[in-house]
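Single-structure report; data block below.
Of the protein chains in this complex, all but one are displayed in their positions.
In this document, chain identifiers A, B, C, D and E correspond to the written order of the chains, with residue numbering beginning at 1 in each.
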Amino acid sequence: LNKPDYIRKDVNYEGCTDSFEDATTVLIGAGYDGTSTYRSGSRYAPRAIRKNTILSQEDYSPYLKKDLKDQAIHDFGNIQIPHGNREEVLKRIEQVSEYVVRHNKKPFFIGGEHLITLPAIKPLIQKYPDLHVIQLDAHLDLMDVLFGERFSHGTVMRRIYELLEEPKRIFQVGIRSGNQEEFIFSESNTKVFLFNTESFIPQIKLLEGKTVYLTVDLDVFDPSLIPGTGTPEAGGIFFPEFINLLKHIKHLNIVGADLVELSPPIDPTNISTIIASQILRELLLIL
Amino acid sequence: LNKPDYIRKDVNYEGCTDSFEDATTVLIGAGYDGTSTYRSGSRYAPRAIRKNTILSQEDYSPYLKKDLKDQAIHDFGNIQIPHGNREEVLKRIEQVSEYVVRHNKKPFFIGGEHLITLPAIKPLIQKYPDLHVIQLDAHLDLMDVLFGERFSHGTVMRRIYELLEEPKRIFQVGIRSGNQEEFIFSESNTKVFLFNTESFIPQIKLLEGKTVYLTVDLDVFDPSLIPGTGTPEAGGIFFPEFINLLKHIKHLNIVGADLVELSPPIDPTNISTIIASQILRELLLIL
Amino acid sequence: LNKPDYIRKDVNYEGCTDSFEDATTVLIGAGYDGTSTYRSGSRYAPRAIRKNTILSQEDYSPYLKKDLKDQAIHDFGNIQIPHGNREEVLKRIEQVSEYVVRHNKKPFFIGGEHLITLPAIKPLIQKYPDLHVIQLDAHLDLMDVLFGERFSHGTVMRRIYELLEEPKRIFQVGIRSGNQEEFIFSESNTKVFLFNTESFIPQIKLLEGKTVYLTVDLDVFDPSLIPGTGTPEAGGIFFPEFINLLKHIKHLNIVGADLVELSPPIDPTNISTIIASQILRELLLIL
Amino acid sequence: LNKPDYIRKDVNYEGCTDSFEDATTVLIGAGYDGTSTYRSGSRYAPRAIRKNTILSQEDYSPYLKKDLKDQAIHDFGNIQIPHGNREEVLKRIEQVSEYVVRHNKKPFFIGGEHLITLPAIKPLIQKYPDLHVIQLDAHLDLMDVLFGERFSHGTVMRRIYELLEEPKRIFQVGIRSGNQEEFIFSESNTKVFLFNTESFIPQIKLLEGKTVYLTVDLDVFDPSLIPGTGTPEAGGIFFPEFINLLKHIKHLNIVGADLVELSPPIDPTNISTIIASQILRELLLIL
Amino acid sequence: LNKPDYIRKDVNYEGCTDSFEDATTVLIGAGYDGTSTYRSGSRYAPRAIRKNTILSQEDYSPYLKKDLKDQAIHDFGNIQIPHGNREEVLKRIEQVSEYVVRHNKKPFFIGGEHLITLPAIKPLIQKYPDLHVIQLDAHLDLMDVLFGERFSHGTVMRRIYELLEEPKRIFQVGIRSGNQEEFIFSESNTKVFLFNTESFIPQIKLLEGKTVYLTVDLDVFDPSLIPGTGTPEAGGIFFPEFINLLKHIKHLNIVGADLVELSPPIDPTNISTIIASQILRELLLIL
Partner (left out) sequence: LNKPDYIRKDVNYEGCTDSFEDATTVLIGAGYDGTSTYRSGSRYAPRAIRKNTILSQEDYSPYLKKDLKDQAIHDFGNIQIPHGNREEVLKRIEQVSEYVVRHNKKPFFIGGEHLITLPAIKPLIQKYPDLHVIQLDAHLDLMDVLFGERFSHGTVMRRIYELLEEPKRIFQVGIRSGNQEEFIFSESNTKVFLFNTESFIPQIKLLEGKTVYLTVDLDVFDPSLIPGTGTPEAGGIFFPEFINLLKHIKHLNIVGADLVELSPPIDPTNISTIIASQILRELLLIL
């Protein structure tokens, strides 16, 4: 299995300085936003997040009392995206994820839009038959078809559901938007924890002993905190609630993760990117 | 009573697809911002809110577990505003409100600045002698005169107070700004619930059995959530508190309402408009 | 001691209309941002804050039930900043602070970046040997050297620490960023209250009977509220928590204060400036 | 004739430091934008223009080789605008213009929208029966009624035409927009010079020996230069053409002038305000 | 041939009020931006352009002395774009173009990115074997492959070249960017007129008697005029040069056209959209 030739090194995420060989976690940019229906721009997220870490962000987290420099993380760079060619994009992300997984490392993808989770998770579903998913998100993303398309940011969790061996393996946390059909579908097929993390925390114990994939759609956060996202929904969580959640899930066996739907150009204050970058630091510290 | 000829159909607020005849609630845009003293732009709110619903907003609310498509709401369009002619603007809004009220429907106005509440409420005061007002607002708006003007966004509640038959009928909720004279005036003439909705909720029972007009000035929300408003004040409420309030007032006999003071051009992230549009959906679902 | 000739009168902060002679508190703009490493622009803060008060801000606070017009505050204007000449800038700020202190008045500086606190506090340290410091801030600012510089926004509290007669006199409140060395240094040399004001409030009693300098770095607030600041950190406090804190410290003997790190051009909605201006009103009302 | 009590001093336009008594030209801000139909915001122009002169603009013009400090100009401040009350606004502007004209000084108004030219010019029409008008503008502004209103930024030149004693006294220069009715009206009633100043320059001689009022609507300039204006039209003039025009008209007997339709908030780069401020300097230097 | 069911009516471009049956020209929005490599956002152009015409744009052009209301133009609305599915997008655009062409009407497409020209022109190439192309553009767009893709905004003219029966039928006007390979390719296969329209105008006679397709990439204009475009290049043409060109080509037999690469969200002043809308008016008036 050769290293894919469409990986391009970017400036390095501060503190993630291990070699591929030494690393247990591999950071990969996947800036695809081709199916965004409302506000695109997540293609720029990987570069924007990395650039932000250079001058302003400490490697040390006083929340988790850990330092990125003490973790074994390699920053792989970005997958070159052939914009307009969704099939090729999905294939590349899957190949990169497979490459990382075969080397027994955990892939961490920076989106791009939520559709990238589908190819990112595929090699992990193949490797871990018991894989469960924690999805932090404002939206169910359970539509079968959106504007005629089966592969879209609004259908991604439906497609992942179809790949998992049994229902009720996707834990959808912070949900506050969806149409009636999606909510009906979710009743028998996923686990939904509405509005925030409160009702989810007592259920985390169900995930102990399982392998877990964690996908964080930034629109789970309140739009006042992350205005720079494609489909904002009123009423999301704030940073302290997120930190509290991390403390509850950090002992789980998380084998892969992603952070999606940051759209830097929407937010001229750059706060969305800065917060996303700090969220990423905390996520990397629990893997 | 003929339908006013200065109504112009806009793109339709998603989910509000009933005919005027079938509807119990009628949505009307009143984009007047002529007396704004600090930051104008609320004239653009009706179009911006409607446009936002087309691609990004679900008709279904998981908060109230209701769907706009199951409500009987007609979107009337916008009142053409002869900018610069305040008297004509106020007359038109009053005529449209009267037209809707005479057809035994509930008017719901999208402002525009807060002054539009004055003509909007007049036909309801005439029809319902027991009318009470719930005002969600950061400001008292009880000045007698502002910069020499008696008809202004800063005097509107004083003018409405003068039209009501007795004092203490205006419930001012979330107030956190006013000059000393306004606060003194409010002591004997209105009911003020400072800072948030906490002290108001136990008093909602006083409104049971009354007809109620609900006016929502978006600056009652925290400026981090709605930066796009004319006169922001630190320390407002957030979305969950608003939803909680709706659950407490939804059984009241609300006969008319408005949502005012969104100024879309102030907020380049468009979050203010998106949140306002979702607030409007929840308000329409409790009428 | 002559009045420095590099003071320039600006538009007046509304409500601060006393003469220098009559005033007990003197407001001074110190718009220096020369050592900002990440996002500069705090040089524009004094003018932006004052201008904001003219049309939109009431002099009366319903939180503290006090009116600026009833306080004895003089607005001195701004120190002319010779950009590029850090030594001269620091000298001027120190001279102005000394001028105010010698007249037995309390200086209140509007920054500018956090480095301005160093010259602002010096005359007070000389006058009050028991001086303690309350620092509301996201960052420890305890580095010895930042990018080779000993005098910088990231080293300012270390320099102030060196001027104070004994350790543990700086109360660092709301801290959520720093490198490991700074946290280790703080353990024996300052008092750190992480993340918010909760753990600090029970310790306020330690400051009773002391003279206190209060420095407020606006990045202690959540970035959703104050995006317009140089080095934003996720997870800060909101306005109600700040008001609550003020109620707990207003009886202390605060002999000087500052408000730093507002960068108006970063926030196109102007909300950061509006909030900062209201924060300043509350701070002036407790002095 | 008393000095009107609704004048408020602003920061001073740099270089315009003469007293009212000593001045031959008086600068007045008239920030009214109440009839703007498309993009409002010109209310902020007087303050924005003055503030811009403080740090960045030289008093000396290398184009005209003259210095503002050598002119006799008084900066009067701004007329307080009772937003929403068009009649009162127009009355105040007319009173101020009359006050200045009676003292045998030349009024120079900074708008505000173009409607302010109507009250500004009235006292001059009364004083000078031979008054002619040079209008630099993209639009004819000759509609009789716009959205039902006779007093509007789109009808202002029609109203002024009605006040002048005979037709063909308005020289409309740089015109590139209007409806067919306006163009037909202009054929017998005004003089139109399409697109730029080229065809006008040979006709300037017709204005020699007359008294002249000069009104400059900033949309005569190319929108790339002044994006911050209410109703931009492609294809306007650039700065060198404007300077060239000034050299051709500076010997005329200009007895009053205005500069209108700058809307600062539309242009986040602030270039529109900076250019407008420099245009104003050149205009003041030829009066 | 049925009318495609994926056409959605938008607000109407002002003045284009004829029915499909009566029209000779049909306006169609094709907001696809899936292959944009640098700055996307052209998906929003059709709606932004139409909305702009409602309040601010006259139907009458003083340049061409014609009125849109006197032309026979139908505004068809927008093609619904299944974002992420390039093949389906291209198929739909081609079907709509074919539908219009079969009804013996001229299609006028508003992009979207430049790739939309390929499906738009296909039915015209089939119908008119002598079809020539005028391309106003800063870029050659003659790459064979861009980032691995044969169907892209950077390869579109190469694909069209391959469809035309003989070389030298594409007149590339205003070109100022391309790599060396593209310039070498153009030497024997297209006609290139560098930098502006000057060298092209004498060659227009070569197009007389031919059928012509006109594609206008807005980046042919100077970036100061149209900053809101995907790939700006210094040194473009201004509006008067464009008008002059139109006067030289208006007698040609233009059988189809498009206007592409406006990206409204990039330009917060909205000037790019306003200018594009006025360019579109002039283009519609010469068809």
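FYI, contacts are C-beta pairs under 8 Å (C-beta built on N, C-alpha and C of every residue); 3 or more make two chains touch, one makes a residue touch a chain.
Keep in mind the model is a prediction, meaning the values are calculated, not measured.
K.L.:
Check each of C:Q135, C:S152 or C:S224 against the chain that is not shown and name the one that touches it.
P.N.:
Counting the whole complex, the residue in contact with the absent chain is C:S152.
K.L.:
Who touches the missing chain here, D:D59, D:E182, D:E233 or D:D258?
P.N.:
D:D59
K.L.:
Where the complex has a chain not shown, which of E:I81, E:V173, E:I266 or E:L285 is the residue touching it?
P.N.:
The one listed residue touching the chain not shown is E:I266.
K.L.:
Quickly run down the residues of chain E that touch the omitted chain.
P.N.:
Chain E touches the chain not shown through residues 37-39, 175-180, 183, 194-195, 222-224, 227-228, 231-235, 266-268.
K.L.:
Residue by residue, what part of chain C touches the chain that was omitted?
P.N.:
Output for chain C: 33-37, 40-41, 43, 80-86, 88, 115, 147-149, 151-152, 265.
K.L.:
Counting contacts across the full complex, list the positions on chain D that touch the omitted chain.
P.N.:
The missing chain touches chain D at positions 55-56, 58-60, 62-63, 67, 222, 224-225, 238-240, 243, 268-271, 274-275, 278-279.
Here, only the chains that are shown with their structure count from here on.
K.L.:
Would you mind pulling out the distance in Å between where the CA atoms of chain A average out and where those of chain D do?
P.N.:
Between these chains, centre-to-centre, one finds 56 Å.
K.L.:
Would you mind listing the residues of chain E that make contact with two or more other chains?
P.N.:
Expected reply: 268.
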